[in-house]
Each structure stands twice: as C-alpha cells, then as structure tokens.
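Every protein chain except one is present and positioned as in the full complex.
By letter and in written order, the chains are A, B and C; residue numbering begins at 1 in each of them.
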C-alpha cells in the first residue's frame, strides 16, 4: 500500500493524511473491543475527513453544493489487532489512484503505534441527480492533486 | 400512559401496535447489555413501523412521495431493565394524541414479559421543502384515525 | 437548566463542559439533517467526555478498572433546530445534581450559536458485577466535585 503511484505519467508519492478518532464505551461489544462494523464506518469517516482536507469539500458539500456524488463501489479490509477506548485511533488515509472516473485510497488505523486495520476503498464520481458517471468539477480534482501529494 | 385519550371530543382507547426487534451482539457494550443510545434508536424504529402500519406510509415515503416531514420535537424515556440479545425486544407503540400540527405516541419495550423501557415522543408536521408547519394530507390523517384506534 | 444547584447544602454554580462533535454526511437522513436517533447518541458521547474530564475516567475505565457501572435511568430531550454538517456541534454538559446514588447532567447542543437541542440525563451508580446500587469510589466523587464546579 505504500508504493509510489503513477498519476498522469509522473510517479509521485502521495502523502498520508492523519485523522484521529476517539473510541467510546458504546463502540465496544461484550468482548471489550470495538465492534467490527464500527471499523469500516471509521475508515469512511477518515476518508470524508481526507476529502475535506484535500478536495476542500466534505461529502455534504460536494453532493448538495457541487451536485457530484462519490459512491463507493469497493472496499476491502484486514483486521490486525483489536481497537479499544484505551488509545486514540489514528487513521492514515493515502491516495492510491485518482482518475476522472474514480478515486482509490488506502486507510491504515493505528492505536499506540500498533496497526489495527488496513483497507482499500474505491469511490466513483457520478452526477448527484442522475447517478450517471460524471467527471468532478476541475477545481476539486486540482485541489486533490495539489494537497494529496508532497510538492514535486 | 395507558389512559383513554380524547381525540376530536370523543374518548377512545388507542390500540398498541407491536413491533419486534432482534437485538444483536454488536448492539451490546462491555457491560453485556444493549448500549443506551440504541434504545431511543429502537423506539424510533418502532414508531416508523407504527407509521407504516397506521398511516400506510413510512418516513421515506411520506417525505419523498408526499412532501410531508415529521420531525421530532420532544422525547422522554425511562430505562427500567437492561436489554440483551437473550430475548426478542417487543415494542408497543400507542397513539396518545393526534392533532393537525403534531402527533404524540408512547413506546413501551418488553423482553420476556419484563418492561425494559418506556417513553413518549412528539413529532410535528411540516412541509418537507420549507420545513414550515403543515397539515398532513387528509388521507394520511384518516388512515391513522382508522388504524390507531379500536373500532368505535 | 441554568440555575445554581444545591449540592451538600451549599449552592454552587456548575461549570459547563464543552465537547465538540463533527457531524458527517452519513449522520444525515434524506431530509439533509442529522437523523434524530443520532442526537441522544451525541448527547451520551458528550456526557462520557464530561466524565473523562471531571471524573478522570471514561465509562470503559470506570467499568473495567473501577468495577462501577453508571447506567442511565432517564433521559428527556427537546429538539429545537436541525443539526447539519455545516457547523461544528458544540455540546455543553453541566452537572445538575450529584448524589451518592445518582448523577444528573444537562446537555445543550449548539451549532453556529443556535440552540439545536437540550436535554437532561440521569445515571445511577451500581456495582459493575452485581448491578446493585453502589456508591462510587470516593476519589471519583471528589474529582467530579472538584472539576464540575467553579472554585468556591
């Protein structure tokens, strides 16, 4: 997940974006660890925070204000170590591929320096009205290109 | 919560509507009982099931198809006994008051014959576009009047 | 909800504790506002943050490490204005009453200076094993007394 990626012919290293999540009592099940279904939900929260940081719009704004929806078409996750309220959950979101039709990111979740989960998520761009494939507004793509990578 | 209610001058006894909920592992916290925040969520689910039964429309339909929103303005709940996955959660929803501007229901939740929680919930009727007060479509009010009460 | 309270004979003004919540896309329903059931869940999150701040233990710690559970027995909420992702949700949690058997707090939620909801919540202290009434450890009560009030 950490290899350089090719984007428009140039190999560049995307920069991980850090999103911190506080795990609460109610997130845990009787095994005293976070219930599994919360983990993809947190990964999505981290991805939305990455969008806000990199694209300058959260999903509420891109949908309602920019008429672009970004539904998920794929996710895969590996669960490595339990998540608990004892430590902050540090989620690192990294752009893997950005095209005109889709965006792929990886999410790695750590607590106290230990990798708890890792996953890969693919979203596609569609028109928020028709749900047909749709290239997102150029300023949004440009913002992601500028903020998801280290300066060249 | 079980007294007869006055509706349009006539005292009638509303009929409890039963909605059954399966409690799962992930609904429970490390105390091995359902996390508190799930309980108002289940009460709302039971109320939406009551709407579907009595009004003939769920909240998705009344909002999107009939342009009427029914936001909550008040809830109060007492928690009497823990909820667990050991038994089905039987929620009884009873109409307490139906006006042209609001609807009040009570919800009582039982497991294995024991009262686990009880609450009272008030919704108002608004136009789904403007969010201004709005009398719901007459067929919906008529359906609730027909189905929420025992025959006169 | 903002009146001075009597605690052990002395009238003192409890200090509101501020807990900020980021509202996300997935918290909203098709009416484009936070789904009602999220609101008591956020109030509980704010109360757990108040516990961590005032008692020095979150619910995971007080349950697992101190063998004291704090189940809710009552909640009431009024919903004043919709919650959306457009602004941070600022929750102010204020101690209303602290006894040896229960604790009552109020929660007021604001977005952009507008009161969105207010509520009152009662927890009781029980032994985490037997679930029987139980006075919490004296250091926890002392910590709440020290941190929930302005200095005398």
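In the analysis below, a residue touches a chain if its C-beta (ideal position, glycine included) is under 8 Å from a C-beta of that chain, and two chains touch if they have at least 3 such contacts.
Since the structure is predicted, the reported quantities are computational estimates derived from the model, not experimental observations.
Engineer: Over the full complex, note down every shown chain the hidden chain is touching.
Structural biologist: Looking at the complete complex, the unshown chain comes into contact with A, B, C.
Engineer: Please identify which residue in A:17, A:60 or A:110 touches the non-displayed chain.
Structural biologist: A:60
Engineer: Could you please point out the subunit A residues that touch the chain left off the display?
Structural biologist: The missing chain touches subunit A at positions 30-31, 33, 36-37, 40-41, 44, 60, 63-64, 69, 71-79, 82, 128, 131.
Engineer: Extract the touching residues of subunit C with respect to the undisplayed chain.
Structural biologist: On the side of subunit C, residues 25-26, 28-32, 35-37 touch the unshown chain.
Engineer: Contacts of subunit B with the missing chain: which residues?
Structural biologist: Looking at subunit B, the ones touching the missing chain are residues 22, 24-26, 28, 32, 41, 44-45, 48-49, 58-61, 63-64, 84-86.
As a working rule, only the chains that are shown with their structure count from here on.
Engineer: Closest chain to the protein CA centroid?
Structural biologist: C
Engineer: Round to the nearest whole Å and give the separation of the Cα centres of subunit B and subunit C.
Structural biologist: Once rounded, the distance between the two centres reads 25 Å.
Engineer: Which residues does subunit B have that touch at least 2 chains other than itself?
Structural biologist: 30-31, 36-37
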